[in-house]
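Submitted below is the structure of interest, expressed as structure tokens.
The complex is shown incomplete by one protein chain, all other protein chains being positioned as in the whole.
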Amino acid sequence: MISKMTKKSHSNSLWGGRFSEPVDDFVQRFTASVSFDKRLYHHDIEGSIAHAHMLAEVGVLTPEEKNTICSGLQAIREEIEAGKFDWHVSLEDVHMNIESRLISLIGEVGKKLHTARSRNDQIATDIRLYLRDELDTLLQLKTDVLNALADLAEKHTDTIMPGYTHLQAAQPVTFGHHMMAWFEMLLRDRNRLLDCRARLNVMPLGSAALAGTTFPIDRKITARLLSFDGISENSLDAVSDRDFAIEFCAVASITISHMSRWAEELVLWSSTQFGFIDLPDRFCTGSSIMPQKKNPDVPELIRGKAGRITGNLVSMLTLMKSQPLAYNKDNQEDKEPLFDSIDTMKDVLCAMASMLPHVTPNKDKMYAAAQQGFGTATDLADYLVRKGLPFRDAHSIVGQAVACAIHENKALDQLTLAELQKFSAKIHQDVFDVLSLEGSVSARNHFGATAPEQVQLAITRGRERLQK
Amino acid sequence: MISKMTKKSHSNSLWGGRFSEPVDDFVQRFTASVSFDKRLYHHDIEGSIAHAHMLAEVGVLTPEEKNTICSGLQAIREEIEAGKFDWHVSLEDVHMNIESRLISLIGEVGKKLHTARSRNDQIATDIRLYLRDELDTLLQLKTDVLNALADLAEKHTDTIMPGYTHLQAAQPVTFGHHMMAWFEMLLRDRNRLLDCRARLNVMPLGSAALAGTTFPIDRKITARLLSFDGISENSLDAVSDRDFAIEFCAVASITISHMSRWAEELVLWSSTQFGFIDLPDRFCTGSSIMPQKKNPDVPELIRGKAGRITGNLVSMLTLMKSQPLAYNKDNQEDKEPLFDSIDTMKDVLCAMASMLPHVTPNKDKMYAAAQQGFGTATDLADYLVRKGLPFRDAHSIVGQAVACAIHENKALDQLTLAELQKFSAKIHQDVFDVLSLEGSVSARNHFGATAPEQVQLAITRGRERLQK
Amino acid sequence: MISKMTKKSHSNSLWGGRFSEPVDDFVQRFTASVSFDKRLYHHDIEGSIAHAHMLAEVGVLTPEEKNTICSGLQAIREEIEAGKFDWHVSLEDVHMNIESRLISLIGEVGKKLHTARSRNDQIATDIRLYLRDELDTLLQLKTDVLNALADLAEKHTDTIMPGYTHLQAAQPVTFGHHMMAWFEMLLRDRNRLLDCRARLNVMPLGSAALAGTTFPIDRKITARLLSFDGISENSLDAVSDRDFAIEFCAVASITISHMSRWAEELVLWSSTQFGFIDLPDRFCTGSSIMPQKKNPDVPELIRGKAGRITGNLVSMLTLMKSQPLAYNKDNQEDKEPLFDSIDTMKDVLCAMASMLPHVTPNKDKMYAAAQQGFGTATDLADYLVRKGLPFRDAHSIVGQAVACAIHENKALDQLTLAELQKFSAKIHQDVFDVLSLEGSVSARNHFGATAPEQVQLAITRGRERLQK
Partner (left out) sequence: MISKMTKKSHSNSLWGGRFSEPVDDFVQRFTASVSFDKRLYHHDIEGSIAHAHMLAEVGVLTPEEKNTICSGLQAIREEIEAGKFDWHVSLEDVHMNIESRLISLIGEVGKKLHTARSRNDQIATDIRLYLRDELDTLLQLKTDVLNALADLAEKHTDTIMPGYTHLQAAQPVTFGHHMMAWFEMLLRDRNRLLDCRARLNVMPLGSAALAGTTFPIDRKITARLLSFDGISENSLDAVSDRDFAIEFCAVASITISHMSRWAEELVLWSSTQFGFIDLPDRFCTGSSIMPQKKNPDVPELIRGKAGRITGNLVSMLTLMKSQPLAYNKDNQEDKEPLFDSIDTMKDVLCAMASMLPHVTPNKDKMYAAAQQGFGTATDLADYLVRKGLPFRDAHSIVGQAVACAIHENKALDQLTLAELQKFSAKIHQDVFDVLSLEGSVSARNHFGATAPEQVQLAITRGRERLQK
């Protein structure tokens, strides 16, 4: 059952000095990270080039050595991008693969690159550089989705639909207002991501293994070359903590929690029973057995992605729980959940940005649904309050009117004035204005409410806030 | 097995208008929230008073009505704080308990308070007010802990201990530097909390059930009275989202993840094998069977609290997953995990702030431990680099020297010059300076590194950053 | 900010021998567990009585000592149940509260009870005894729900509703069949609980602190008195592991995951758009602002409870992650999530068992919904296969027929024979038999399928399996 322990013919040449026996193949594969950390190659090389520049500035490398190293690193980047680079599990990780190739490419001078650093600060730097780029992509994608939402809302500032609480029609709202609820959620998520970006954009390089280095490095040079806003204040912290990555996973979890809610609504709305929207065919798939099916696969998958992104967050939190300082090998496990949450968020946002412009609300069905369910009952209660009844009494009277209407199988505005007056003498002909959907919606005309005028203002403000 | 379904004699008087049969006792208890949401009474009343003021300003209440209502609410607050208030499960939640008492206390006018709002925006407001106060307490507690850390670090800028990676002694560091690693983690956590506070300090009140209200409310008045920085932009979003609470739970999870790491170290360090610190007796307990035991209960419990705080975060994320808009009853489940994470964080921070000033490092044991494990091997490699060897070659040579020293059962600086020179002719008498712990620590003298001078600078900067 | 450190006047009398300063009040509260572990009092006393009996059998206690102790313990139990027992936080936990009271009640002999045991094996035993009782309650509640499901299914073996995939009507099924899907899920959950019960019913008592005891105990006696099926094999394992509690939390998570699905369906079905069921008023509540609302609170809350139960599981797993053996104080944190999952599961099952008998399916609405959505398209494809077409070709043809019907705004069985024959000449008059809902449902007449006959057989088998 157990993997065969074929001896490697030679031990790892970069750190194997004190080891008397080779790492066997299974252990090598089990402990290696190159299969997943090679995606950091670009940022690893970027970091190494900046490091070499700094070493030259402070006199640890000669200008020639620096140039040779940088040329070598650029050649390696080209090899990788051309698919011509041989990755070796026996070289453990992206760093040692690149360094080993550098030495084979440029000779002895390549052995000088790792001066004044360690893989511990190197990987911490790589992840931050990588994540920073990905955050910028995600921020752009969020902006795309936010713009799509504002555009969709703007087309429907006065499209009436039922507003739900408890999945029971509660009061009429506008479709535009509903879209702007999603907008608000995502705008906060975007701001969370900006906060996260600010916190991660601090350079750990120079922390070396855990305590700093004895070489006369100048970290500000490297930070400037790598566009970091700041430099880590403590070397032990810098190599051992991954809270920026957990923070990203948390922000992603909140975002996907929002998106699972939108997705649930898209699925509901595209059901036959609701029929509120049509999703374009290309966001749906069919059935292998039921020829009539048009399944809202894309929203369903988005809903399902909440699982993996929440799971990734838990993975990261569990991973870090009660690890003593500083770097432990456990931390190698930080990458896959992080990468997966990044990739998934990109896909989900891309899917939403592609789909939203093609969501077509079915106005008739939404209007008809809003007419069911006594959505203007609150308006009637408010009407009675304006006529002088305390709210609680008005609420109670309307409750009786609704019970009567249910019994009569009528909508509230289908009751006659005489019928309505049985519940309160304060009801007059003008009541029918407040019982209409349009009247109800327009009457909610204050900051943050659903009146078309307010929705348009909210869209305008939303677009401005997005610019900031 | 099933709870007896004794009929209540009367249905709920505040919303029971359309219901033909009473809610039975089990269901009443199952669906009621008053057992846990009554802790919001203070903020609920604060919100109601502000709401009444605003209603009076816009003419929905007369000044007299407003005054009567506010006096009644204040009387109720006093009743509650004096322990004289009767909470009724049959009144479901904190809001209806207070409103019902208000009506019994001041009569009909009490029925007017709920005009132009709903429990949906009321509870959303209460939670934000409550959490805002608790965040301020937590921010202060974090400041206390940060100050305790800076003070402890300052006493030990040159106290030498082994720095670990993989729980193997790696390089000597100073105890002050180690404490400042914790400081950095917590300072970021504090900044996360500040970001969270900024995002939550937005007022949902005025969103009513989900769509706003038909009354001519002025939300800016209420927001000003309640010291909110802003007003929610969308009523559907405002009553249905709880992302600010999830964000807090996430920040708490990151914080406790850090603290579980500190706690792990405190437990390790107070073990007989390490013996690096003494914890005062009052943070420890004894054993019911083993009279000699002195158990580090407080750090162990802090470590264990990582479980509940992470669990609370998962509860919140799971809760919100794929809920359609707007408010659903599910959301009632948002309070207990939130409250528990608040309470737990307060306890944990209080415990740390109390304990840290009394942590006494055992300098001798730490120094002796730093002497074991070849902690200055890197210094020897750096020495060889400065003598002209490429780092990788230096690394390899030192590996052989260490292997020899292990074989000889000596520390590196116990090898003779002659022995050392067997590994490289570049080694001279001056090597013994770099092989000492003090030499090693002092040589790491750049921004963020462990040299005593740098640690003192980091402490000074840390205190300044804390002021901001 | 930090709790005042008022000195206690005396240290804990049960283990304070070696301590030179008292535990302060905050630490006392922070480390004490009595506020939540006192609910174990009954099982703690049960365990102590059995322990005393065993000690007497093996000669460590005299019969008189044993009798005095057991009488004392019974008196304490009565005090507790009469609400006359003073719990002291200063006595930390349920064990020391009871032991201390025992000594005050019966004098010196009370000090002998703790011979040959430790709080470590005592609490491990208490939790197992407590959980065993609660599991038996939960098993009975699950049986109640299962019976309610079988009863409900039996009333509706031929009530037709749309079967959904992707929330799109797929094929007609019977309501009874749908209820039996829930039955199957819960029956597996019940079996998981039985497996869990078998694994937990092993006695840790006798493991003492971690290594066993030097007294000549006979653990089989105690196990027999406490109705344990077995005795733990390893003392270190017995005091430090809580996997039985995690297993329960996992089983509860799977169960609530099922129930959140049922609850989702109940919420959907009671929406206006679906209208498939009516929930009795007493499982619903109203709105404080919208008089017409009848909210399915009980299913919504059940759905929401998925959050806390999943969170509790994560708490437990996080708690145990990387704790070294044997008992650590962290483990004190095992109780609250466990208790909460137990309490929540009892409530949820009780709610379901109460509600299900009163769920009334609205046959007309379900039938009408099943007629929409081309639910018999698969039947048409199968028909064509029976006429000799390969399935894939049949599937494709029916897809075209459905597209045509959508275009014509007709159901499949509203197309004329001529229209149908345009898609395949193999279609004849008998096609209309397979296009009816009744025909479709009846035709799925094999083990596990939805034909009324099969559903009745499944109910009968289900009831038998439940007996086992």
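Observations on the model:
Order of writing sets the chain letters: A, B and C. Residues in each chain are counted from 1.
Heads up, the rule we're going with is that a residue touches a chain if its C-beta (ideal position, glycine included) is under 8 Å from a C-beta of that chain, and two chains touch if they have at least 3 such contacts.
None of the values given here were measured: they were computed from a predicted structure.
The undisplayed chain touches these shown chains across the complete complex, A, B, C. Contact with the chain that does not appear here is found for just one residue of C:Ala306, C:Leu338, C:Ala369 or C:Ile427, C:Ala306.
Only one of A:Gly107, A:Pro216, A:Gly230 or A:Gly307 touches the chain withheld from this view, namely A:Gly307. Within the whole complex, the absent chain has one touching residue among B:Ile103, B:Ala116 or B:Leu268, and that is B:Leu268. Remark: the omitted chain is touched by one listed residue; of B:Leu356, B:Val398, B:Leu415 or B:Leu435 this is B:Val398.
Remark: the omitted chain is touched by one listed residue; of A:Asp24, A:Glu79, A:Asp158 or A:Asp433 this is A:Asp24.
Touch with the hidden chain on the side of subunit B covers residues 165-171, 267-268, 270-274, 286-297, 300, 314, 317-318, 321-322, 369, 372-375, 377-378, 381, 395-396, 398-399, 401-402. Seen from subunit C, the chain kept out of the figure touches residues 14-18, 103, 108-109, 111-115, 120, 163-167, 170-173, 177-178, 180-185, 188-189, 191-192, 195, 199, 206-220, 231-241, 243, 246-247, 250, 253-254, 257-258, 260-261, 263-265, 268, 303, 306, 310, 313-314, 317-318, 320-329, 378-379, 382, 385, 390-393, 395-400, 402-403, 406, 434, 440-441, 443-451, 454, 458, 461-462.
Across the interface with the omitted chain, subunit A contributes residues 1-3, 5, 12, 14-24, 26-27, 30-31, 92, 95-96, 114, 117-120, 137, 140-141, 144, 208-209, 280-292, 294-298, 300-301, 303-308, 310-319, 328-333, 336-337, 347, 350-351, 353-354.
Here, only the chains that are shown with their structure count from here on.
Chain centres here are Cα means. That of subunit A falls 23 Å from that of subunit B.
One inter-chain figure worth recording: subunit B and subunit C are separated by 31 Å, centre to centre, where each centre is the mean of the chain's CA atoms.
Looking at subunit A, one finds that residues 165-167, 170-171, 268, 314, 317-318, 321-322, 378, 395-396, 398-399, 402 touch two or more other chains.
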